[in-house]
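These notes concern the structure reproduced below.
The other protein chains are all here in position, but one chain of the complex has been omitted.
A and B are the chain letters, set down in written order, and residue numbers restart from 1 in every chain.
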Amino acid sequence: MKKIENIYVKYTAKKPILFFLLVLVSVSLILFLTVTTKTNLFLTCDASIERDKIIVDGLMESCTGQLYVYDNREEQIYPVEITETVQDDGTTIFYIADAEALSGLPREVKADIPADEISLFERIFIRGGKSNE
Amino acid sequence: MNKKLNYFTAIKFLSKYIRKHKKNFSLIYAGWFFNNLLRVFVPITFSVMIDEIVYYRNIPVFFRVSLVFAVMLLFSCILHFFTETQHSYLSIMYAYDIKRDIFDHVLYADAEYLSDVKTGDVINTCNSYANECMHFVVQNIIHMLNKAMLLILLVVYVFLFGWQIGLLMLVVVPLSVFVSIRFGKKNRQYMENQRENEAAYNGWLYEILSGLRDIRMMGARETADKSFLNHQKKMIKVNVTAEFLTKTANHALTVIQLLIMLAIYGVVAYMAFENNMTVGTLTAVLAYYSSMTFQVKDMTGMYLRAQNRISFIQHIYDLLHSPTEKDWEGKADLVVTEGKIIFHDISFGYQNRPAIFSGLNLTIQPEDKIALVGKSGEGKTTLAYMLIGFYKPREGYIEIDGQRLCDCSLKSIRENIGIVQQEVLLFDGTISENLRLGRRDATEAEMREACQRAGILDYIESLPDGLDTAIGKSGVGLSGGQKQRLAIARIYLKDPKIIIFDEATSALDSETERDIHNAWADALNGRTAIVIAHRQSSVLLCRRAAILDGGRIAELGDPEDMIRTSSAFRTLFAVKEAEAYD
Partner (left out) sequence: MIDKIKYRYRFFRVIAPYADGVKRFFVLNFFLSAVILALGFLPPLFYRIFIDEVILQGKIRMFVVVLAGYLAVNAMTILLDYAKFFGNNRLTNSTVLHMRYRIWEGLFHRDFSSYETQDIGDTKLTIEDDPKKAMDFFSIQTIDYVMAYLKLLGASLFLLLLDWRLALFSMVVIPVSFGLDRLVSRRESVYNEKMRVNDQNMSSWLHASIQGWREVKALNLQNYERLMKVLKGTEAEPKAGKKPGRDYKIELSDVSFSYEEGDKNVIEHFSLIIEKGERVAITGKSGCGKTTLLKLITGMVTPQRGSVSFAGIDLREIDIEAMHSRMGYVMQENILLNLSIRENLLYAKSTATEEEMVEACKKAYIYDFIESLPDKLDAVIGERGIKLSGGQRQRIVLARLFLRDVDVFIFDEATSALDQYSENVVQDAIRNIGKDKTIIVVAHRESSVGLCERRIVLE
C-alpha cells in the first residue's frame, strides 16, 4: 500500500510532469472542440406572416436553412424551412415551405434569422453565450 | 523590540520559506488558476447547451457543446486531485521548515530568554502557529489573487449578459464587504479574548497536570476543581458569544444577498418579457451570482482571518528574532592547558533587573578547588554559569588561560568545562545511551570505568540488563543519588579540565557523599573545580572559599580558617558552638 501512496504523491505533488500533461491535453482539447464547432448567430426582427411568406423590415442577406418564428419565445418557437429569399422595396420576403405549421400564430410575430456563423469558441468566450446580434 | 508585522511585511517574512518551495507553490497557483477559469466558463457552456436544445432544438450542436462541457468538468475534477495533494504536501513540508527553524532557534536561544519563556507558549508556537503560516500563504496570498481575478472575470461577463444585472451584482459586493468587515472587527475582539482565555487555561492546565501528585497530597483537590470549572465556564461563555456574532453576521449577509438576488430576478423577468433573456443565460446569471456572493464572502473572511493569522505569525517572528547564542561572536577554539580562570571587574544583571554583580574580581589558579558560597540569590550559580557562556557580563571580562571567553566559540568552551547539576537530565533510553550524552563515541570499557569512578558500576551490574537497562519514564527509576552518579560518570567520560559542581552532592547521604568525595579527589586531580556549595562539608573539601555578598567577593580564604575568623562565614553555615558535624 505504501508504495502506491508514494507513487501517487510523487506524481501529483513532487513531479509536475503529469500536471503539465493534464493541462496541455485538456486545454488543447477544449480549444479544438470549440473552434471547430459552428453555431448560428441570430438576428431578431419583427416580422409579419402572410400565408407562405414571412415579411421582415430591412434588407437581409439571402439565406437558406431554418428560420425561427414565435410570438413568445419562452413558450414556443416554430422552426420553418426557407425556400426562397426575395428582396422587395425595403423589405425582405422569405418564402417558407410549410405554411400550415404557423397557423396558430398571430400576424405580427418575431423572427430569429440566422445572420452569421461563429465558432463555439467565440460564442462562449467572447460573447458570454449569447446567440443574438 | 521586534517590529510589528502587517499584511505586507508578514508576506515578506514568510517569503523566505516560500522561496524554498517555489516550484510547488507555482504549481498550486496554476492549478487554482485553471480551476477558476473553469468556474467562469463552465456555466456559460452549460447555458449554451440549454439554449441550443430548449429553443432551437439543434441536436448536433447540442452534442458538440455537451462534449466540451464534459471535458471541462473532467478537467476540473482531475485538477482537484492535483491541487489538493499539492496543498497537503506543501502544508506539511512548509510548516515543517518553520517548526524546524523555531525549534533550532529555541535550542540556541539565550539562556536568559529560556529561563523566562513559558514552555506551553513555545509548544503552541511550534505546533499550531506554524500551521497558521501555511494557511496564511495559501489562503491569503494564493487564493486572494485567484479570487480577485475570478471576480473581475465574473463582473465582465455579467455585463455581457445585461448591464442592469451587472450593476446589481456590483452593488452586492461593497454591501457584503461592508457588513463583513464591521462584524469582523467586533468578532476579532472576541477572538482575542478567546485566545487569551485559552492560553491562560492551557498554561494553568500544564501546571496542574505537572503537580497533580502534590495537589492530591495537599488535599487541594477542591481548589483545583473550582479553578477548572471556572476556566471552562469562562471559555464557554466567550466561545458562545463569538459564535453568536459570527452567526448574526452570516445571517445579515444572507439577507442582503437574498434581497439583491430577488432584485435580479425582477430584472431578469423584465428582460425576458422584452425577449432579451434566454433561459440559458438566466441559469448562467444565477450561477454567477451565487459564485460571486460566495467569492465575496470568502474573500472578506480571508481578509479577517488574515488579521488573526498575522498575530500568530508575529509570535513566530518574535520567537525567531529573540536573542540567541548565535549572536555570540567568539569563534576561536578555546584551548585549556592549565585551567586558570580570571573574572575581571564583572558586572551583570538579568534583563531589566538591578545588577547582581558589580565590579566583581576573582582569580582561580590552575587546579584550584574553590567553593562559591553566599546566601540564596546572591548569584553563585549565575557567576559559575557565566563561565560557560550562559550569560554575558555587562562589563568586565572572563579569561581562561589567557584567552578571553568572548573571543572563543561556545562549543569549544563547553567542551572544555564540565558541569554536574542538581537536576540531572535523563532521556528515555538505556543507561549507556544516557552516558553517551557525555561523549558520543565512548566505548563500553570507557563507560564502565567512568561508572566505577562515579560509584555506580556495582548497581548497574546488579541489574539484569546492565548498561542496556532502560531508564527514564518507561524504565527503572533511579534514586537521586544514583542519578547524580550517572551525571558524574558522564563528566568522567567528557574529561574536562575545568569542572563546575552545582550543589552536586547535596542529594546524597553522608556515606555516599564520602565515597563521591573520594572519587572527586581522583577525578579532580589535575583539574580546576568550582563548587557552588551549600553544605559546609562541601566547602571544607575545597582549598579556598569565596563568599559572595552585595555583588562582590566579600571574603576569600581557606575555609578552615574562615570558620574561626569570619563571622559572615559562620552565619552562612550557622555554625553553632555546641554542635558537632561530620
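Simple rule for what comes next: a contact is a pair of C-beta atoms (placed from the backbone, for glycine too) under 8 Å apart; a residue touches a chain by one contact, two chains touch by 3 or more.
Keep in mind the model is a prediction, meaning the values are calculated, not measured.
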Partner chains on view for the chain not depicted: A, B
Per the touch definition above, residue among B:Ser210, B:Thr337 or B:Thr443 touching the missing chain: B:Ser210
Touch criterion as defined above, residue of B:Lys23, B:Lys185 or B:Lys247 at the omitted chain: B:Lys247
Absent-chain contact - pick from B:Ile53, B:Leu73, B:Met93 or B:Ala220: B:Ala220
Hidden partner chain, residues of chain B it touches: 103-104, 106-108, 111, 114-119, 122-123, 126-127, 202-203, 205-225, 228-229, 232-233, 236, 240, 243-244, 247, 251, 254-255, 258, 262, 265-266, 268-269, 272-273, 277, 279, 282, 375-377, 388, 390, 411, 414-415, 419, 421-425, 427-429, 437-438, 459, 462, 464, 473-474, 476-477, 479-482, 490, 494, 503, 506-513, 534-536, 571-574, 576, 579-582
Residues belonging to chain A that touch the chain removed from view: 72, 74-75
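Methods note: only the chains that are shown with their structure count from here on.
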Contact footprint of chain A on chain B as seen in their complex: 23-24, 27, 30-31, 34, 41, 44-45, 47-48, 51-52, 55-58, 61, 64-65, 67-68, 71-72, 74-75, 78-79, 81-82, 85-86, 88-90, 157, 160-161, 272, 275, 278-281, 284
Interface residues, chain A side, partner chain B - complex: 8-9, 12-14, 16, 18-19, 22-23, 26, 29-30, 33-34, 37-40, 44, 68, 73-74, 77, 79, 110, 120, 123-125, 127-131
